[in-house]
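First the structure, then my questions, so here it is.
Heads up, one of the protein chains got dropped from this complex, but the rest are sitting where they should.
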Amino acid sequence: MTEAALTSDIAVGKGRSLWADAWRRLLSRKLVVASLIVIAVFVMVALGVYAGLIARDWSEPVGPRYQRPSLEHGFGTDFLGRSVWRKTLYGAKISLTVAFLASLISICIGLPLGAIAGYFKGWIDELIVWLFTTVNSIPYIILILAFAFVLQGKTLFGYPLRGISVVYLVIGLTSWVGLCRLIRGEVLKHRDRDYVMAARAYGCSRSRIILGHVIPNVAHLVIINFSLRFVSFIHAEVILSFLGLGVKGEPSWGVMIDDARQELYRGCWWQLAAATLAIGLLCLALNIVGDALRDALDPKLRQGLE
Amino acid sequence: MNDLLQIRGLCTEFRTEDGLVRAVDGVSWQVNPGRTLGIVGESGCGKSVSALSVMGLIPKPSGEIVGGQVWFKGQDLLKLTERQIREIRGNEIAMIFQEPMTSLNPVFTVGNQIVEAIKLHQKLRTRDAWDLAVESLQRVGVPSAAERVYAYPHQLSGGMRQRVMIAMALSCHPAVLIADEPTTALDVTIQAQILELLRRLQAGERMALVLITHDLAVIAQIAHTVAVMYASRIVEYTSVEALFDQPLHPYTQGLFRSLPRLGQKKRRLDAIGGTVPNPLAFPSGCKFHPRCPLGCDDKRCQSVEPNLRLIRPGHVLACFKAAGYEDSPPCDIPTQAPTEVSNG
Amino acid sequence: MSMKNPLILTPVFLLVVLFAGCGGDDQDQASGKMVRYLSLGAKVRGMDPMDIGDTTSSSVASQIFESLYQYHYLKRPYELIPCLAEDFPTGEDQLTYTFKLRPGVVFADDPCFTATQGKGRQLVAADFIYAWKRIADVKNISKNWWIFEDHIVGLDEFRDYTGRLKAGENVDYMRPVEGLQAPDDFTLVVTLKRPWPQILYLLAHLPTAPVAREAVQYYGKSIHNHPVGTGPYMLKDWKRGNKIVMVRNPRFRQEFYPVEGSPGDREAGLLEDAGKVLPFVDEARWQVVEEDQPRWLIFMRGQLDASGIPKDFYNRAIDPSRQLRSEMKDKGIRLQIFRDPSTYWYGFNMEDPVVGTNKPLRQAMSMAINRPEYVEIFTNNRAEVAQGVIPPLFKEYDPEVINPNCQYNPERARELLKEAVEVHGGPLPTITISTPGTDTLSRQMGEYVTLAMDNIGLKVKIDYMDWPSFQDRIKTKSSQVFQMGWVADYPDPENFMQLFYSKNVSPGPNNFNYRNQAFDTLYEKAKAMPDSNERRRIYHQMENIIRDDCPAIFLVHGVAFVLHYNWLKNYKPHVFGYGLIKYQRIDVAARQKSVGR
Partner (left out) sequence: MVSYIIRRLLYAIPTILGVLLITFILFNLIPGDPSYDIAGKSASAETIAEIRRELGFDKPRFLDTEALSQGRIAAAFDSQFFNHFRNTLTLNFPRSLTSHEPIWDEIKSRAPASLTLAAPMFIGLIATSIAIALVVAFARGSWVDTILVFICVVGMSIPMLSYILFGQHYLAYELGWFPILGYESGMQAFKYIALPCLLGIASGLGSYVRFYRTVMLDEMRSDYVRTAFAKGLSSPRVLFKHVLKNAMIPIITTLVLSIPFLFLGSLLLERFFSIPGMGSYFLDAFNSRDFPVINAMVFTTSLLYVLGQLVTDICYALVDPRISLR
């Protein structure tokens, strides 16, 4: 009935794999390509910061304090005369690291738990469902604050937790529930499908079925979930910074907004503008790609017309 | 134009991310009261889209009817306003769909959904509309219809749901019923029941029926005339007898060869070689030529697309290789049906 | 069951309709009632004097409770005058003080006085003894035991007794304490273990205010919600997190506005009400406002009578020459600038193996900070550069002294750092600075200090902590360098000097864990001395020892800017006293003219 269904029919008719097809369709839309480029630029900047190539000297004053944006200072300067432009670039590292590692943690917890719960049913399922229902019933913000307090100043495998590591650990450890629930539901649907039956019939081990058959079939959900959750992770970093639990000693967009909150009344708007612009641009790009990914990958939308 | 429903030269296009797709390309057919037109073809050949175009249900803005006319009772439906066409839709032309499982709204009772259709087109009190709904359910053979009106779709079996769909479609006594693969999703026994039901109702009401299917067996059971579609076009259009007697188009012949026949001992069924062409990149010339067993090396087949010609009375065809094609006049609808066999 | 189009939009319309026509002020048109509007920046924890240790709670509860002494409202330098006491105490030696109570002082009416059907009874000397025993009672977990600890004969033993009681056993408040006697209802005799020259300052402190035993018994554990005092106001309404309303206590004793003040007070109009009966204001209302922006906005709209200036609104209010901007003046706003009894520093943990033994390092770090710049960035020049620990507000402050360690001198600092490396016997490790607070300002200060130390070639790491964790770190001597400040409780530098006394090391107030024999000897000598030139000289010696040893990077002393509308009369900021609303008056007509209410 729909255009999506119609074109997917056509595309499948050409016999491409789901992923190759999705990729091709993403690239065929100008807006999506532009968004992908934006994301790639952000990632490059973040990697550049890690490599010490970009914004390495962010902490050095470049001019007088509170300079307006100009040709000389780009986005202006902050309360210590540091370049807002460099801080914004540096912020990409923090935000992307937080979002990426938090996603990774939440996937590492959510995906196996969800898959196991969905596949095994029985008491294992009950246990995992109980776990995520419980975690879910504690309001997210309270959980995040509590975790942030608990983790602050602790060490993990001899590595001291502070600043950024706390932020991504907190977000990761508290945000796996949604993914876990999603995967469990999907695996429940898949476990009785023919291909799983078949695998079972010719004697695959359970771990092999889960790893080799079920998980690849639900993996696209992880990607979609990831692309859409990325945005909320970046926002979480902003909120944690406001509550004083965020990154310290390095500029992040959250920290910049926190600074700007007070500077606005000096008429110093550029720090807020720079950080909001960076967040906005990345969010917009991620949203567009996330939506496109979902359209391209979600089989629910690929049910044909005829 | 004395025909009840006639479409002429219909072209429908879809804008997709990959480009423009012409899903229906110059299709014409007609159907008259008490008659059944079967449209047959593989998935994606445009048979459903042509039906949806008639109903004005092409999803906008990606889909658009770019040419042709749809004549119904002397007026061109494509020139009507949305409001006017809604008057006709569901009232004079009704449609049922392939998936009885999902085509009913899961959160309303079936009665509610039938009553909605009735009240939309007839000025009736709610109570009378409900009575009518029960009656129409009885008519399609739903047992204990008085109770079933209060059932939700998920409480009914697939066959029952299709009966509900038919009851809903027929509740306003439409002049034309378009059935889009009404039996595909059903068990074989249920299929037969539903087809029988459709035939009975059609005969009783002198309704025109357009049956869309990929199943020649279904066509054989119920249709009077048959249009064979391939790659957005009609390639052969004739009476059911003529078609089953002597299919002329190599594609139709291929369809028949892939059909299992009783009493015929054959090691395996023939399938048509190759795949359905991509509508974004249809082959030049005859769209069937890459798969055609007769002549994929023929220059003309590769470069020029054959149009439909009246190859003999009541039989139109688009194939250069058919005997007598060159001398036949262009014609898109078999004007004179040679035999009319009653479907008693 | 189905939702119809208009139905969905109903709640939205409903909201809009309800909100339409809202706005503006609801404050009662105050039928001539004189109302003082104030704001509260933090939570008022409770109003039981025994338990009050924070300035916010003090500023509110001090309108209800009174102590034996109070500060003169107008005179500077700050000076004590009797409050509930009739006069200054008499006593032959420095160990016994006899206080005569002012007659005719009664507690405010309250249902707790069941014997008199709610009519407040007369204040007697026993009420003081009772209140102070409550502070000593371990079971009460009072924050204020430090006031009396090791001063009054027999009170420490009383505390030990309460500590020995098992759970469920009641403390016998009739148990005599030798050093606290009430020969008659209006005489209170206090006997000390050793001289305690600061005693009168502490008896002006809110926690030493008398409390009615009837109230404590009547309200039990909820006593913190039901303050029953002798002061000019009574609690009328208290919605936690929202507002506090107080009304005039009709049975407040006769008290008069001071008739003399400091030079300039008469010109400033502060003596217009001289000799008039206190209080003037009928009702005081506190609105809880935790964020800077809304507090500033309601002040600008005239919904507060006075306000500080949040850091980032400074430029809007004050011009570069530290004058009030004309548009502010036009609104009838006036500016008052006054000094705080406060000092802020980065303290060194002298027990730390790196910084504790390395004087050149401490000096280098102290010289690395450009204090005038620090003052400008973080306070908009609302602070003075510190040369030592005693703030300029004190008469013991010596304006002549320039502390070389407190001068910005990166070249010298780099040289000292080289020395420091030698002292350390190798490259210096990264120094960790603990900061109490994870808020924006703490973070920005951390960024600044990192930059400053980087400038002289020293690597530092800022460890941001919340207050409880910070306390934990300090009290267990496990910090290296820590950011802290101290606001004096009374105008005696002893309050600052005790912070360096070796017997007060952590978990006591000496968080530097500073030990210096010479300093200790001087401290013990000065502690027992009444105010004199001799004592002042000793204080100077002590401060010089600290300046030289550099156990802390002294940064700044606070300077406060306060704005108030011209309809708030008799407004003179006071840094030690809290119960000041009784002196203030509102020109209701002027306020009405100005903001329409």
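Worth a mention:
All chains are identified by letter, namely A, B and C, in their written order; residue positions are counted from 1 within each chain.
The definition used in the following text is that contacts are C-beta pairs under 8 Å (C-beta built on N, C-alpha and C of every residue); 3 or more make two chains touch, one makes a residue touch a chain.
Because the structure is predicted, anything quoted here is derived from the model rather than measured.
Hidden chain, full complex: it touches shown chains A, B, C. When the missing chain is restored to the complex, the residue among B:I65, B:I88, B:V149 or B:V210 that touches it is B:I88.
Looking at A:A40, A:L53, A:L104 or A:L284, the residue that reaches the missing chain in the full complex is A:L284.
Within the whole complex, the absent chain has one touching residue among B:L104, B:A145, B:V228 or B:I333, and that is B:L104. Among C:V171, C:L297, C:L451 or C:M529, only C:L297 touches the chain that is left out of the view. Touching residues on chain C toward the chain that is not drawn are 1-5, 8-12, 15, 18-19, 22-26, 43, 45-46, 48, 51, 53, 138-139, 141-146, 149, 159, 163, 221-222, 224-225, 239-243, 287-291, 293-294, 297-298, 300-301, 303, 465-469, 471-472, 475, 507-509.
Contact residues of chain A toward the unshown chain are 1-2, 4-5, 130-131, 133-142, 145-147, 149-150, 152-154, 231, 235, 238-239, 242, 257, 261, 264, 272, 276, 279-280, 283-284, 287, 291, 300-301. For chain B, the residues touching the absent chain in the complete assembly are 55, 57, 60-62, 86-91, 94-95, 97, 99, 102-109, 116-117, 120-121, 152, 154, 165, 168-169.
Assume only the chains that are shown with their structure count from here on.
Look at where the CA atoms of chain B average out and do the same for chain C: the two points lie 88 Å apart.
The mean-CA centres of chain A and chain C are about 46 angstrom from one another, to the nearest whole unit. Residues of chain B in contact with at least two other chains: none. In chain C, there is no position where the chain touches two or more neighbouring chains simultaneously. By the touch criterion stated above, chain C contacts chain A in their complex at residues 292-293, 311-313, 315-316, 377, 437-440, 442-444, 446-448, 450-451, 454, 461-466, 469. By the touch rule above, chain A contacts chain C in their complex via residues 59, 61, 65, 79-80, 149, 152-153, 162, 243-245, 248-249, 255, 258-259, 261-266.
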